[in-house]
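The structure appears right after this line, and notes come after that.
Missing here: one protein chain of the complex. Every other protein chain is in place.
Labels run A, B and C following the written order; every chain starts at residue 1.
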Amino acid sequence: MSGIRVTVWNEGIHEKSDEVVKALYPKGMGSQIAQYLQKQPRIATVHVSELDHDHQGLPDDILNTTDVMTWWGHKAHADVSDENVARVYQRVLDGMGLIVLHSGHHSKIFRKLMGTSCDLKWREIGERERIWVVDPGHPITEGLPEYFELPHVEMYGEHFDIPQPDRQVFISWFQGGEVFRSGCCWQRGKGKIFYFRPGHETFPIYYDANVLRVIYNGVKWAAPSGVATVIRGNVEPIEDVKPAVSP
Amino acid sequence: MSGIRVTVWNEGIHEKSDEVVKALYPKGMGSQIAQYLQKQPRIATVHVSELDHDHQGLPDDILNTTDVMTWWGHKAHADVSDENVARVYQRVLDGMGLIVLHSGHHSKIFRKLMGTSCDLKWREIGERERIWVVDPGHPITEGLPEYFELPHVEMYGEHFDIPQPDRQVFISWFQGGEVFRSGCCWQRGKGKIFYFRPGHETFPIYYDANVLRVIYNGVKWAAPSGVATVIRGNVEPIEDVKPAVSP
Amino acid sequence: MSGIRVTVWNEGIHEKSDEVVKALYPKGMGSQIAQYLQKQPRIATVHVSELDHDHQGLPDDILNTTDVMTWWGHKAHADVSDENVARVYQRVLDGMGLIVLHSGHHSKIFRKLMGTSCDLKWREIGERERIWVVDPGHPITEGLPEYFELPHVEMYGEHFDIPQPDRQVFISWFQGGEVFRSGCCWQRGKGKIFYFRPGHETFPIYYDANVLRVIYNGVKWAAPSGVATVIRGNVEPIEDVKPAVSP
Partner (left out) sequence: MSGIRVTVWNEGIHEKSDEVVKALYPKGMGSQIAQYLQKQPRIATVHVSELDHDHQGLPDDILNTTDVMTWWGHKAHADVSDENVARVYQRVLDGMGLIVLHSGHHSKIFRKLMGTSCDLKWREIGERERIWVVDPGHPITEGLPEYFELPHVEMYGEHFDIPQPDRQVFISWFQGGEVFRSGCCWQRGKGKIFYFRPGHETFPIYYDANVLRVIYNGVKWAAPSGVATVIRGNVEPIEDVKPAVSP
């Protein structure tokens, strides 16, 4: 692979309508993440797509040249068209990696891939979060300490209604008494999916060095590999089989 | 639990339109399965629902009194309404067990719960199948030999596009050179899901003692248990937490 | 099954040598657990075995009539003979359930079944623990609220060096800033294994109604089922295979 082509999909509404968010992310959360990623080794290109772009930022020429997509949405999950969700979904099954961030847990694409409600608890008092590594050999933990802290966050709590992750990478501790499965890996078709909790729009989460490192590690982990072709449908038997019966 | 209430959902089209199938299952495949189940210990009631019944066999009074549903469909997956699929889906997340049989792999409800295409290979020459137990401690294998054979079947082959099962219970060998993950367990929300491969309509599969035993074991395994209540949404912190910041 | 036969294996040293523990558990922790279990439905018999009993409490007539064993040890893991560990291990592979409690994480039998160090963090300041249900459809959570608290505990923290659990049932939150995978399920051979964290000897943990309920649920979940016989070694081919080559 000559380099990973990333699309950072960002809803892009809070940044334009909320003064607190605008001050934190003047160019948008997507740009902040993209700016970081494009400086990292093994990253070929980083494109930012937003909901108000052409084809909701998901035209064919973007989708077909994306190895890994990151997804942040919150207010406008319902506005992403079912047709576009179906196209992203097909790309994931065909091998595109998907990194779902924070409130993206309720996006159509994540729920469609999970097959569950993806509901959770939440509270927004700016409490402290500690994110613990529980799978220290996983590539997504590369370069991290055994835990890292975010001083002020929106809390997400269990029960998080997801299929049990294939790998559980992070578990969060919150000051207010909750825990959360903060970093979760799954595979659907040939595509790798990583959900990562941090990211509320009113806190400067995407300036945190550890958070950015995790997103970058996630992109590298989710980049596709594997066989090119799988045959489905009606197939011939091995040459020496005698049909046992005419149905 | 005073007994498991089962609904056998059966598409019920082949049995009415195809002479071979009519001869094999004069009362329908659903009735054949139901007749067996209702004689087994721990089964309270067995109801047969078909696509041409009221509300496609899925009215509220049936759904709300079903502990485990079995699902067989083939020709008319698309005819099951999205609204009914959504209602079965919600019941599974709330704890109803679901046993998906044979060509039900392509049903809307199974694909919605899996989050993948559920595509596979197939061939219909009446070849031999050996179904091997690969998880001999699993309750679904109770009373079975280490493998059992079906002399004439439709073949299903890999790659089967499903999320990796939580437990892999059976793997099939086919005379014509294929293998298949024939018995697979997952959980979605509070609901247990079991996919079981055997069951083509033109072969007398649902008269086979081992096949029936597996369906019965599956019903017992998938019957719900667990906590009654999960709280979601906005919640209060532990009493001694001081909000760290006003967001 | 006519009822589950339980053996509560208890190291039985702290209760005899430490005044605090003696006051809490005058008849031993094993007796306290056994007393509760033997009043519950579906439990046939409960036997308490201790390290200073005949054959370290693990003679053949006990092992061969035990469906589920609970294991509590702390100071004397090394004193359990390798031969006895090997015999318990074989019973687990053959289908006996095993419930490993608290400091039993470092027992020889648990480490042998896990294949890892089972190391963890710990701290003993009597802090608060909240045990969250993260798999609310799992039989081990039956009858529980979405979380329960223990006011004063010894803390266990991540990273806990275990193979990723087949099912993650509980995750603990600790006042002092740690999280822990507190309830974990695995299968080894035909045997089901449940690790449950609570239980330090200097706190009255085994008087807590929720803790006792979890142990009971665990016993029911771990009780064996499944096929009687698996053939291994050299076997004959299907009758119609022609050996392709003489090796």
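Convention: a residue touches a chain if its C-beta (ideal position, glycine included) is under 8 Å from a C-beta of that chain, and two chains touch if they have at least 3 such contacts.
These numbers come from a predicted model, not from an experiment.
Set against the missing chain, the residues A:L101, A:L120 or A:V133 yield one that touches it, A:V133. Across the entire complex, the residue among B:I13, B:V133 or B:I205 in touch with the chain not shown is B:V133.
Looking at chain A, the residues touching the absent chain are 95, 130, 133, 135-139, 141-146, 166-167, 187, 189-192, 224-227, 229-231, 238.
Within the complete assembly, residues 130, 132-136, 146, 157-160, 164, 167-168, 171-174, 177-179, 181 of chain B touch the chain that is not shown. Where chain C meets the missing chain, the touching residues are 20, 93, 112-117, 119-128, 151-152, 154-155, 157, 159, 161, 163-164, 166, 175-178, 186-189, 202-203, 230-238, 241, 243-247.
In the analysis below, only the chains that are shown with their structure count from here on.
With centres defined as mean CA coordinates, chain B is found 30 Å away from chain A. Note on chain placement: the centre of chain A and the centre of chain C lie 36 Å apart, centres being C-alpha means.
Residues of chain B found to touch two or more other chains are 166, 187, 189, 230-231, 238.
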